[in-house]
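First comes the structure, then the notes that go with it.
Of the protein chains in this complex, all but one are displayed in their positions.
So, chain A:
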Amino acid sequence: MITRKTDFRAYWLIRRGRFAKKKKVYKQVAAIVIDLTTAIYVAALVGYIGVSLFLTGNIIEELAPFFAFVEENASKGYLLLLSVLPIRYIVRSFQHPGLLFSTSEYQLGLLPFSREKIWAFILVEKLIKLLLLYSSIAALLILVTPISSSMIISYLTLFAVYDLVMVVPQWKLFQQRFWIKAGWLLLFILSNLIAVILETKLIGLLQLILIILAHIYMLPRLFKGINWERVTEISDYYIWNMLVVSKVSQTKFKKKKTYSILQNSSRRKRSFATKFSIYHRLWELYLVKNFGVIAQVIGAILLMLVALQFFEEWIFYIGMAVAIHVYTALCANLFHNRFHADIVEVLPWDLSMYKRTYFNWMAIGGGLLFLPIFSYFIRHWDIWAPFQLVFVISVFLYAYHVNMDKTIIVLAKKAGSLQLREGLSFVFIILVAISHMLPVISLTAIGIVWALYFQNGLKSVI
């Protein structure tokens, strides 16, 4: 009969072999990249600088106000983080199963070893690694910074607790279709907005309790409806995609091309009815492939906008300006790269049509980012709030079109310059950052909307 000890031995054999193989590869890379003598001198220099700065120097005293600021806001934001953190794992579930179950572990499950136990071993290993990581970070922060150890430990404990309780939800969510994941993401974003508007910290606690209770439903169904091909493909990629090795060897570890369950729907196979549907499908395929990057950027901006609402007013306005700049730059960058990917690269480009159909997709991301902005103005409602909102939306649209038109000039290799419009875009973004001081600035929204209409036609403002 198969005993627990044998399951563990089989798992440990896989893990030892993987470690030995990676160690061998890293050694080869190190032999190419690192010179031992130089490395010793660099390590000594870094150590000397570290000791000078942190242990014998007065840099800690000089940074004391900064650390005091961090500690004060950290204690305010603690319960807010409780409600925001699940969003990170939901976003990750679009691309990551939460637990790396590779082809090797899957093969063990096909042999007479318990797949459930293998899964549990992987989870325990992950938690041990996290514990070691958080302990090291805690020790370093306590040693080096004047932030109270209780604050550091409570924050790291929060992260550790969420890393533990979100493993199963992320694992199950990963298996779901895109729209189910998007639905849960929207639900959690909305609950956070309600928490922000009502200024209640209970929602975060309720969320955590519900997530823990949901395990009663999810655990018995842990291996039901699992797309093992996709799980192992993604896990293999994350395990073996060693960044340093890729850079040094100039080779990329690519994910295998697979297609989703939606592929087999007859609706997806139908001939395109209009050329708009062709463009939309091209954008959909491209953006889904790049969803990881998009979700990370939008997720980071969202978290920033939600968190900054609890800081001084001027910080939030700067946050809005940063959000506009970063998001419109992302839109332009993705647009540019689309024409250097796959079959589109070798085809003629109707750039105006591509831009027009692209806007619908970018509006979705932009719409998400405006949710915390709307909630902020609702909480801080005054006579200027509607003008401020229209102003921020107008600046976003203007910056978006300027970035896009600049990208189109580059793609088409046309002569032309957008210096004036780029300059205006920059000025408008700065005005967003300072408009809390002079709300009358928001009346320039009227001018921006006119400028947009004049440049791009009515469609650019609706």
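Structural remarks
We take it that a contact is a pair of C-beta atoms (placed from the backbone, for glycine too) under 8 Å apart; a residue touches a chain by one contact, two chains touch by 3 or more; residues count from 1.
Criterion: contacts and distances are computed from a predicted model.
Selecting from "ABC-2 type transport system ATP-binding protein", "4Fe-4S ferredoxin-type domain-containing protein", "Spore coat protein CotJB" or "Sigma-70 family RNA polymerase sigma factor", the unshown chain of this assembly corresponds to "ABC-2 type transport system ATP-binding protein" (UniProt protein name). Across A:111, A:346 or A:440, the single residue that touches the chain missing here is A:346. Take chain A: the residues that touch the chain left off the picture are 257-259, 263, 269, 271-272, 275, 278, 281-282, 285, 342-343, 345-351, 411-414.
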